[in-house]
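Quick notes on the structure that follows.
Note that one protein chain of the assembly has been removed; the remaining protein chains are unaltered in position.
Per-chain residue numbering starts at 1, and chain names A and B are given in the order in which the chains are listed.
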Amino acid sequence: MIGNAPFFVVGLLFLAGLTAIFMEKNLIKIAIAIGIISSAVNLFLVALGYRAGGTVPIHFLAGKETLMVLPTPQAMTLTAIVISLATTAFLLSLIMLVYRHYGTLDVDEIRRLRG
Amino acid sequence: MNWNDHLPALLLMIPLFGAFVAPLVCLLGKTTRNALLVGLSFVTLLVSLLLWRNVLIGGIAIYVMGGESFNLTLPSGMALPIRIVMEVDAFSAFMVVCGSVASFAGALFSTNYMEKFTGLGRFVSLYFLLTLGMLGMMITGDFFNFFIFIEIASIASFGLVAFWRDRPEAIEASLKYTLVSQVGSMIFLIAAGALYGKYNALNMAAIGSLLQFGVMEKIALVFIIGTLAMKCGSFPMHMWLPDAYAEAPSGVSCLLVAVSQASLYGLMRVCFSLYGVNLGGSFIPWMIISMGLASMFFGVTMAVVQHEIKRLIGYHSVSQVGYMLLGLGVGLLVLDDARGMAEYGFTAMKGGIFHIFNYTMYKALLFLAAGAIYYATGKRDLNEMGGLARRMPFTTAMFVIAAAAISGLPPFNGFVSKLLIYESVFAVHPALTVVALVTSVLTLASFVKVFQTAFLGPEKTVFTGVREVPSGMLFGMGVLTLAVLGATLFPSWTLSNLVEPAAKALVDQAGYIGAVMGGGL
Partner (left out) sequence: MNPLSVVVRTGCDLFAWFMVVFGVNVLVHGYMTPGGGFQGGAIIATFTAFLLVAYGGRKMHGWANEKIFDLFEEVGLLAFFVLAFMGFPITFFYNYLVKPLSAGGVIPPAGTTALMSIAVGLEVTGALSMIILTMFRGIRMFETVPMKEEFGHDR
């Protein structure tokens, strides 16, 4: 049961992020919530690869050990981090432009496209 | 070195090359930039046609990125698939042809439409990245690679939708699209991670062969369907689609139509080839069918009341996606029932797949025609337009062809695919056909309204200076009109050579898995 602790944390973080996206009114807080969701998913991917008692999955550094943690989820997580970096940078630039055009960061005010 | 073997990778490398050198080439001036955009899009179209011909003749084409073989034979004799594999079967090749035609038409159109914008080096780069993401989604055989290409296409499209950065509505549309799309992608990644964690394989064929239906697979399937249906624009998650399609520059809207079809491709690939016979009953097909019905109905009812032309076409997009979900959902319903499949399931799938081709062609043409109207007159609101048919004859003719095709008027291609869907869906339940027919009638009503308001009628005085649009834009629209007319005049050739191999390949899960895993599970 204690070995499943990372997955509980993943669930809690994901729910926290999702609740913040639905409930928050400020655009910056919504962007932060998307970052929290990305962290939750990255934690999920890294925790998948763990094998108890394993070491670093690199031949040079592992030495004589034979049990290694899986490297594939680490590659997947790296890729996901890079993608979320690009999206966060783009989202923040969009928020700056929205502030310039609308003058407010309140989600309820930014509704010129309606119907 | 056999060029034919490298075609799947060439299909990806050519837009990648275009995206990477675009900022440099655009320093050399406007003609070089336009030549790069149109030239590389045309080469991509040629490569996709060659790839389609190869796959029709030679069967499933497999390409391994970065290695000589895709199977690692362990000493025990078991073969594990490793490395990222591109697996192109007839359905993928069909989608690739649709997508590259749309990309070529949009590129031709954008050479003239984007004249007054600045920062066009980045535009060409983003356009090629969007093409790359779309084509990659369609030919990859690896599940995490599919996620990567979804993200490449999404990020490029965020930038392109917001490209008209002086308009506040465009920024708002892109913001809404980014938020919804990011949450969807994170949910998809959880499903991909869950499937990897259980089966220790990322290759789609490997997961398909190892899959046993249980609670976790059910949850993963719901997450995947939720995200991919969001990216197609089907009913509960369609809010972003009219905004994003309306605010993007028109050449980009044309390509975004094809990108949403790539997500539909992913949905069908997961349901048919990954899960296939392990789909766990008929709940998922009925869910897809009901999402299709809801999209059709709500899309067209919202579209009838719109008065801004691109937003109206965007809502029609939502309803047309419903047709495809309906056809393919009926095929999914009878996947393991041989008699039902032979009677009506296969026809429903052929109808759905043919509708994908028709929809891409005529919807892209509608967006380009709307863009042409905006370029010539400067207006987007139907209340302010009128009598344009005298001044813009070519645009009018092409708009009529596209509007007749979307409404399902005989003899156009829209009628053929809709008829296939009607007659096969009727065998499942008559109410489904009724909804589809009502939607078709409302679509016709809506487009009669648009055509009459915008093109017919007395000419307004403010439009005396309006001339026909430049030739680049006419060529772009002409490419799509040729495709629509080709499917109209030769429906049986199109059905038997383009659609039927695709439908057969989609139903054949064992063939898809066997091509990579080497026959025998």
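Rule of thumb we're sticking to: contacts are C-beta pairs under 8 Å (C-beta built on N, C-alpha and C of every residue); 3 or more make two chains touch, one makes a residue touch a chain.
As the structure is a prediction and not an experimental result, all values here were calculated from the model.
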From A:Met23, A:Leu67 or A:Met96, residue that would touch the chain that is not displayed: A:Met96
Touch with the omitted chain, as defined above, among B:Ala35, B:Met65 or B:Ala445: B:Met65
Missing-chain contacts mapped onto subunit A: 56, 58, 60-61, 78, 81-82, 89, 92-93, 96-97, 100
Absent chain, residues of subunit B that touch it: 1, 6, 9, 13, 16-17, 20-21, 23-24, 63-68, 116-118, 164, 166-167, 378
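Definition applied: only the chains that are shown with their structure count from here on.
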Intercentroid distance (Cα basis), subunit B paired with subunit A, Å: 28
Complex interface listing, subunit A residues touching subunit B: 14, 18, 21, 27, 30, 34, 37-38, 40-41, 44-45, 48, 72-73, 76, 79-80, 83-84, 86-87, 90-91, 94-95, 97-98, 101-102, 110-113, 115
Residues on subunit B engaged by subunit A in the complex (per definition of touch): 144, 148, 151, 155, 158-159, 162, 165, 168-169, 171-176, 178-179, 182-183, 185-186, 189-190, 192-193, 196-197, 202, 243, 246-247, 305-306
